[in-house]
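Here the complex is missing a single protein chain, while all its other protein chains stay put.
Letters A and B mark the chains in the order given here, with residues in each chain numbered from 1 onward.
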Amino acid sequence: MTRLRVRDLACARGGVPVLSDVAFTLGQGRALILRGPNGSGKTTLLRTLAGLQPALRGTIDPGPEAVAYAGHADGLKGGLSVAANLTFWAGIFGTRDIAPALEAFDLTDLRERAAQNLSAGQKRRLGLARMVLTQRPVWIFDEPTVSLDTASVGLFARAVESHLAQGGAAIVATHIDLGLTADVLDIAQFRARAMDDPFATGVA
Amino acid sequence: MSLWEYANPARFMVLSARIVPVSGGLAALCLVVGLVWGFFLTPDDYRQGSTVKIIYLHVPAAMLAINAWVMMLVASLIWLIRRHHVSALAARAAGPVGIVMTLIALVTGAFWGQPMWGTWWAWDPRLTSFLILFLFYLGYIALWAAIEDPDTAADLTSILCLVGSVFAVLSRYAVNFWNQGLHQGASLSLDKEKNVADVFYFPLLVCIAGFVLLFVTLVLVRTQTEIRARRLHALNLRARMG
Partner (left out) sequence: MIRLVARDLMLAVRAGGGFGLGVAFFLIVVTLVPFAMGPDTTRLSVIAPGVLWLGALLACLLSLDRMFALDFEDGTLDLLATAPIPLEGVVAAKALAHWLTTGLPLTLVAPMLAVLLNLPAQGFTWLVVSLALGTPALSMIGAFGAALTVGLKRGGLLLSLLVLPLYVPTLIFGAEVARRGAEGMMVSTPLALLAGVSGSVLALLPFAAAGALRVNLR
């Protein structure tokens, strides 16, 4: 079963088209690793898939309501405890139990700690744990392993694997090897042509 | 060929380059004829004396101050609905022209008001509304200037223009409620009986035509500049991406 089908997608950053003719399908239980040099448009593509910015062209099926997104920032409130942060997001996404999320990212012992007193890696784990609460089939990660140690990367990979095993799918933009069985997509091939920009041609 | 073809920047540049010399020349002609006729070849008003002649600057500027905003509103709507870049840039180009027209209307109004009402400024509904319009222009121009990304700026200023228009109309009525004024009624209307006397009427029409043509010329030239700036921005970004 297909979890996500992208056809003829074009996206822009800062008003300038960066990607065009992006096409791929993501099946149930599959993971896709995005690769490409800095500035090639990985973040732009992921934010477009998450519905945070409109596509210039093309279709994404199903829409953003099937997608859970984890970007560079974790959206944590330092003044609230680990449990309170997760409970808030659980409420927003209509989930009751935060225990599985705490467990998956080894945060159970830290649950009463204020988020501002966590280390950078612990904060990242808390940010990623939110994905478990979303109950959405397609997980999208933008550089999820920043500030994670080897053990935490392992936790992350296992959380993604268990999501895939339950019939989900995932797209991860990363430069390191996560040890996941995944397809690799190099987005350098989708670079937009100059003619897509109305201001790059024909204006004297 | 559909009208929307001219929303393409390249086509717009070609077309506007043809219009600007004509509209600019006609604007100069109308303004010279209208102002000379109005200032030197019409009699003084029996009540207001020669002060009345400021009408040839005041009325056209006031009309354009409002119509420039309406044009910005229409251009903003076209941008939000059809995503034509030229439309957004034309709205941006009209902003400073509109605020200068508002300023001319306010300043000439003060010069007119001093001998007539004995005061440079009164909190009359019309004057107050124009002052508020001036503030709206300020905010609109400042928002354009503050945002770096051109499409984001176009979107946000368009939303501001839309909401601002509703609030400007609302403020107009609120101000009317707040203070009934001493400003004279409209100088022009289609109902000819109510118009100002013919001797003032015809030079005034020529002046208005001149101001409108001047506005069109200025907006076209400024839109051309904005398009070139936008192209520079696009080329710079492209060069940086390698």
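To be clear about the criterion, a contact is a pair of C-beta atoms (placed from the backbone, for glycine too) under 8 Å apart; a residue touches a chain by one contact, two chains touch by 3 or more.
The shown structure was predicted, so the numbers you read here are calculated from the model rather than taken from an experiment.
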| item | value |
| --- | --- |
| Displayed chains contacted by the hidden chain, counting the whole assembly | A, B |
| Hidden-chain contact residue, picked from the options B:16, B:76, B:171 or B:223 | B:171 |
| Hidden partner chain, touching residue among B:66, B:116, B:156 or B:229 | B:156 |
| For chain B, the residues touching the chain missing from this view | 132, 135-136, 138-139, 142-143, 146-147, 152, 155-156, 159-160, 162-164, 167, 170-171, 173-175, 177-178 |
| Hidden partner chain, residues of chain A it touches | 47, 50-54, 64-65, 67-69, 71-77, 79-80, 88-89, 91-94, 130 |
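Going forward, only the chains that are shown with their structure count from here on.
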| item | value |
| --- | --- |
| Centroid spacing, where centroids are CA-atom means, of chain A and chain B in whole angstrom | 47 |
| Complex contacts: residues of chain A adjacent to chain B | 12, 14-16, 18, 39, 194, 197-204 |
| Complex contact set, residues of chain B against chain A | 8-10, 13, 85, 149-152, 227-228, 230-231, 233-235, 237-238, 241 |
